[in-house]
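This structure is in structure tokens; I'll ask about it shortly.
Just one protein chain is left out here, and the rest sit where they should.
Labels for the chains are A, B and C, by order of writing; each one numbers its residues from 1.
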Amino acid sequence: MTTTTANTTPLDVAAVRADFPILSRTVRDGKPLVYLDSGATSQRPLPVLDAERRFLETSNAAVHRGAHQLAEEATDAYEGARAKIADFVGATPGELVFTKNATEAINLVAYAMSNAATAGDDAKRFVVGPGDEIVVTEMEHHANLVPWQQLCQRTGAVLRWFPVTAEGRLDLSGIDELITERTKVVAFAHQSNVLGTVNPVGTLVRKAREVGALVLLDACQSVPHFAVNFRELDVDFAVFSGHKMLAPSGIGVLYGRRELLEAMPPFLTGGSMIELVRMEGSTFAPPPQKFEAGVPMTSQAVGLGAAVDYLNAIGMDRVAAHEHRLAERALNGLKEIPGVRIIGPPDTVDRGATVAFVVDGVHPHDAGQVLDSLGIAVRVGHHCAWPLHRSCGIPATVRATFYLYNELSEVDELVNGVREAQRFFGVA
Amino acid sequence: MTTTTANTTPLDVAAVRADFPILSRTVRDGKPLVYLDSGATSQRPLPVLDAERRFLETSNAAVHRGAHQLAEEATDAYEGARAKIADFVGATPGELVFTKNATEAINLVAYAMSNAATAGDDAKRFVVGPGDEIVVTEMEHHANLVPWQQLCQRTGAVLRWFPVTAEGRLDLSGIDELITERTKVVAFAHQSNVLGTVNPVGTLVRKAREVGALVLLDACQSVPHFAVNFRELDVDFAVFSGHKMLAPSGIGVLYGRRELLEAMPPFLTGGSMIELVRMEGSTFAPPPQKFEAGVPMTSQAVGLGAAVDYLNAIGMDRVAAHEHRLAERALNGLKEIPGVRIIGPPDTVDRGATVAFVVDGVHPHDAGQVLDSLGIAVRVGHHCAWPLHRSCGIPATVRATFYLYNELSEVDELVNGVREAQRFFGVA
Amino acid sequence: MYQEIILDHYKNPHGRGLREPYDAESFQVNPTCGDEVTLRLKVTDGKVADVSYEGQGCSISQASTSVLTDLVTGHTVGEALSTMDAFVELMQGRGTVEPDEDVLEDGVAFAGVAKYPARVKCALLGWMAFKDALARTSNEVEA
Partner (left out) sequence: MYQEIILDHYKNPHGRGLREPYDAESFQVNPTCGDEVTLRLKVTDGKVADVSYEGQGCSISQASTSVLTDLVTGHTVGEALSTMDAFVELMQGRGTVEPDEDVLEDGVAFAGVAKYPARVKCALLGWMAFKDALARTSNEVEA
């Protein structure tokens, strides 16, 4: 994660905001919208909206299926987007599978592994069963936890996990007991969607390599926010979602090392992913097609390609530097309020612009409601990371997440809003 | 299927076409586009494009997850769309699951059935294994074939199928031998995507009920084209795709009878589909949420809702009547050409506006290429129904598929184009 | 939406704490925020003899459960059910339902909550537990 600001001119946030029509709307009786929920889903800039619309008004057709001009143009647009997105994360197009969201991408790997049991010799290396273990962490989003619980339920493998320290870091002290010869997969978030913690990918990858386990990186909260290169990180699989990085909903990405995607059995089956189909049985296309059954999310891929162009034009280092400033200001501002407790690392070292907190005496729902009445959109609840909240001994938090279009002044509004909530509930 | 035109004023095709920007473009050096590939994917009218864009510019947020105003509006838009779409097919909102396409919807059922083996007592009725049979037909799209082959591979069940007659109808003569006490699922297309044949749902449902088998209807080629009511058809499951009915890509639908969706184990797992999550295990939300893991296709659902509004405003009976006229003209026109053979029923009885054919002495690819050079977009190949083509003894066909925006004159252009292809290849 | 009445019930909840004896217990959780309630119900001679509960949650869920105990305790099961129906109707009415103060008493204070769909689940959490507990006892009650 690059957080040095030395060589980058600061982001012109006002110019960026002009690209996002929704940011100029008002909510709750005329309050300007302060959107601090990009960790759940981001907003879309005009170039992304326009790219998708242009595609639909000029070149829309089923891809990889037709021989007419529209089908050619659509296929080019779809595959062109794939190449661009692959490049954005240090992958080749053949290593990039489109899914509907990151959740599907993780399920794809988990199901391919249970399918491996009946998929012949090539798939053997993916088989898991009794005696095998899958390792996750206690800070995972449900999307990177429940599919592995279910894989274990289907196969008899056992799920194990890294605990989290009081400061919101992974507790790696038991790494040698957790990641062992029995470990088949190590799956973890690059950046926590609650704590903001950026996890030590290198350490976990090295250990996994030692024991021959596969590594799956949940990059949902990293790829949108700083420059990420899967090849350099040396992970086997990685996933992220378009809607969290200025792109349409309905599209996610699975990255897989080529040789793994080649050997791995398919997941969803149907049209476009086959080689030969007979009533008696079928064979399958090479990756990535093997994992893309049915008519795909064509215009959404085009939109994600446009989002990548947009982010590249700004520069991910600049995005990261801006978010660094936002996170710093939020942490400092909130820490000054008596009765507010940050859930996650207290400083910005290896930490993104996701700030979760609790307010003594004010339930997160109530705090969120007061903020909402001021036009400030945050998320309250467990943010699909219920076990993490349990391990912190709290049912829920308030979470503010920032992105390239947020102003420093919006951080101040958040801080003032929290004070207002305290006043309202008589705890300050 | 309603094909009587008596009480319906004919469709104003010119007015409809004005809603579809792409239809006024030209291809191949200035030829007006004649789009006859709606069976692969349809085009999108302005009201659908605008609805999605309006949503993204005003109310976009993660649904079912936030407590701020945008999240409320987004959730309302998403659930409002679900209610509208459910109503369109005679279902209740709780019976309608959003998937990325119809292919995922079929896979969902097939995987839920193999998951049932380890999902406890509630799921028992879905378990399949050695000795059980799944029945499909030889005219299925790969999407309604390969997932069942794979289910059989995972569980040891056996796949059986109805053959197709020379006229392109289901051969039901062996129904009593095919659908038996061993049958767990009968899965078939409402309308074939190649032959245009509309299958006898009632006969198959009655027989399936007799033996206690579940019925899955592939309604991809029916819901877009005539009024369909799943409740009245009395099927257990049904699937269709948005992109074939004027709506965005990236969204499909699974219909399931409420009590089945309640008992059926989940498929994709992750955020938004849970009830309680602990590291040790999780429980799941009621349907439809149970089957919608992760951030869903929000704006796409809104688009599909708008497409349903658009179709309702025109009236599905009118759409069907118009397509009936198109099919009749195409069948008559093509039948007159020596050397052209229709693959599928020769008349319009129980038959939709999908016309596949071969031209003696001209390979479908070559015929398609000549048509493309004239601006006519058809599809060539096996149309993801390879076994059907094999059973007809042909590797491929040319397929023209019509929709509400096609003019009768476009049918004539197709017929003339086929004659042109014959001339070019010296066979007429 | 934060009426004084709601804040009063939140700060000074009525009938809180789990008590014996009881006929049925229900545990309910709001899966989006993790709020939970455990509610016990004692029915005697067709009447709600006691409702006791524990839970963690926001002002809305805590206050509405407090109001619940006031509204149903001492009433017949039939009366309690129709009060519940009225409260559910109010909450799902999106702000279009005019609450009847004779039936809902302090419950009318929640009319404003109905305009915030995400909070409706909070307001109904305790009521869902009550409904569930009632269902668990209903065989005995009817017998």
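We take it that a residue touches a chain if its C-beta (ideal position, glycine included) is under 8 Å from a C-beta of that chain, and two chains touch if they have at least 3 such contacts.
Predicted, not measured: the structure shown is a model, and the values here were computed from it.
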Of the chains that are displayed, which are in contact with the missing one across the whole complex? A, B
Among A:I22, A:L36, A:L159 or A:I274, choose the residue that contacts the chain missing from this document, as touch is defined above. A:I274
Given that one chain is not shown, which residue among A:V158, A:V211, A:L260 or A:A285 touches it? A:A285
Of the listed residues A:L11, A:A71 or A:M279, which contacts the missing chain in the full complex? A:A71
Residues of subunit A (touch criterion as defined above) contacting the omitted chain: 64-67, 71-72, 75-76, 274-276, 285
Touch rule applied to subunit B and the missing chain gives residues 363-366, 369, 380-382, 386, 389, 395-396, 424-425
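Everything below uses one rule, namely that only the chains that are shown with their structure count from here on.
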Can you tell me which chain lies farthest from subunit C, using the average of the Cα atoms as each chain's centre? B
Averaged-CA centre spacing for the pair subunit B and subunit A, given as whole angstrom: 31
Interchain centroid distance [CA atoms averaged], subunit B/subunit C, Å: 45
Quick one: which residues in subunit C touch 2 or more of the other chains? 32, 116, 119
Within subunit A, the set of residues that touch 2 or more other chains is 365, 369, 380-381, 386
